[in-house]
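Removed: one protein chain of the complex. Kept in place: all other protein chains.
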Amino acid sequence: MNAYFTVFRMRWKMELQYRGAVIGGVVCQVFFGLILVSLYRALYASKPQTMPIEAVASYVWLQQAFFRMQLSSDSELMDKIRTGGIAYDLCRPLDLYGYYYVRILAQKLLGSLLRAAPMLVFAFLLPRGVGLGLPVSLPALAAFLMCLTAGLLCTCALENLTMAFTMRTLDSRGVQAMLNLLMMILSGNVLPLTLYPDSWQKVITLLPYAQVLDTPIRIYTGQYALADVPRALLIQLAWVLLLVWAGESMWRRHQKRLIIQGG
Amino acid sequence: MDTIRLYIKSMRMLMKSQLQYPASFLMQTLAQLVMEGGEMLAVILIVDRFDRLNQWMPGDLYFFFGLMSVTFYLTEVFGRGVTGAFPGMVRSGQLDTLLLRPRGVLTQTLCSAIDPRRFACIAVGTAALALGSRLSRISWTPLKGLLLAESVLFGMLLILGLFMIEAVFCIYSVKSVELVNAITYGGRSACQYPIDIYARPLRVLFTVAAPFALVMHVPAAYILDKPLYGWPAWTAFVCPLAGAGVFAVMYLVFRRAMRHYRSTGS
Partner (left out) sequence: MAFIEAEGLTKTFTVRKKREKGRLLREKTRVKALDSLNFTIEKGELVGYIGPNGAGKSTTVKLLSGILTPDGGTARVNGLVPWEQRRQHVKRIGVVFGQRSQLWWDVPILDSFDLLRDIYQVPEADYRRRLSELTEALRLEEFLRTPLRLLSLGQRMRAELCGSLLHGPELLFLDEPTIGLDAVSKLALRDFLKQENARHGTTVLLTTHDMEDIAALCSRVMVLGHGRKLFDGALPDLLQRYDTRRIITLRYDGDAALPDLPAGCACAEEGEGYRIDYSPDQIPTAKLIALLQGAGNIRELTAQPQNIDHLIAAMYREMDL
């Protein structure tokens, strides 16, 4: 347990050391947020949709603020896989899945908290319909936070599985780029999932990518009513369990194979 | 002339070395294809839901997207030395090696990298241009073709110039890639849609500081037979020169910065 805390502490120190990168990242993300909101406002001016523009603006800002939760970020671990240095870790007597999971969790949690806080404040101060609106109700805010936590657990499990998967492929960089891209498209970062054709949404919202940010944000903006929350949470947790199970068994197989083959 | 020959020769050699790993190359090219395909998908979905954007019809939107895509990724293919490799060259000390040769640093930087994987993106962009041209029923004339080429060419200079901001930061060993990304990649994302959807401050930014609007949107409006934001028709041919202006300014800044270059290592 102690080792896991150390991982968090080290990550925190690292994040603080690269404050310049954090500030730059926030500015960049704010910029992207402004562009996207402008685009959707112009589109809405031509043809309004059922989802109000205020909700779309909130959707965009929450997506940008928690951007860090989506992108695979552990370049150190990726390098290890590419260069084969991962073999050292595989030989270590520790629960690899748990260790990597905590590493990824620390990165995503601390990284996005540090960036989200200033961005949300900024977005909140923008005029209505451009900036971040209030949650539809207080219970909705509570449900949002709960589902965001579930989403975080889900994205970490997803990245861990991806990591295990890329180890088996010839060119991990290409596969990684492809999976990252799938994440960006299917999580609502490129285009809010609420703006996809309605028939597509029925399927897309069930995929693990939608569980990360789309589900929590829909609760925040009121697209999902409070009555829908139990169902949404259930889907999220089902994915978490499934992804953890798949990831864990894959890492275990890697470890076993390495021991049998003797490296 | 000799410089161009050197550049072509370098490119040929770099291509040869990239093709030494065909499997990896194919895989990464495929990833690029899917990536740019995904970007285009976003435009398709927007068109599907909204039908139009201010006075711009679906075909116009594809045309804007395609123009930006082709220009941006042509720059990434042939200007990879500046758009991608330069920071690494400063860190690894490779820049020292360039300084030891009797050629300009920028020339050699451009000669030192190519990124042919991005041809996949250019293919998507070209498809978007073709689609946009059909849907908007563009009546092509030689003059319009010339203007398209001009826009792409000066757009490349503009993008190269913007990436040189990052290069200058690197020379002064300032680490803020994200900040520069806002102007380069952010500029690309913003200006693949027509400029008139943005509020005044952003419009000013993309007209004066990073003049994508002048280099791409004014010529695009001319080609699409739309009013040029109230300007006479001949301005469509003059505006793109702003791209060369940005490049020239950044070139001077870059040269000045090189005087302060402080090499790495012992």
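So that you can tell them apart, the chains are marked A and B in the order they are listed, and the count of residues begins at 1 in each.
We take it that a residue touches a chain if its C-beta (ideal position, glycine included) is under 8 Å from a C-beta of that chain, and two chains touch if they have at least 3 such contacts.
For clarity, every value in this text was computed on a predicted model and none was experimentally measured.
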item: Touched by the hidden chain, restricted to displayed chains; value: B
item: Sites on chain B contacted by the missing partner chain, in the whole complex; value: 2, 5-6, 9-10, 13-14, 16-18, 20, 93-94, 96-97, 99-103, 108, 259-263, 265-266
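Convention: only the chains that are shown with their structure count from here on.
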item: Residues of chain A touching chain B in the complex; value: 18, 20-21, 23-25, 27-28, 31-32, 34-35, 38-39, 41-43, 45-47, 49, 170-171, 173-175, 177-178, 181, 184-185, 190-191, 195-197
item: In the complex with chain A, residue positions of chain B that touch it; value: 23-24, 27-28, 30-32, 34-35, 38-39, 41-42, 45-46, 48-54, 174-179, 181-182, 186, 189-190, 193, 197-199, 202
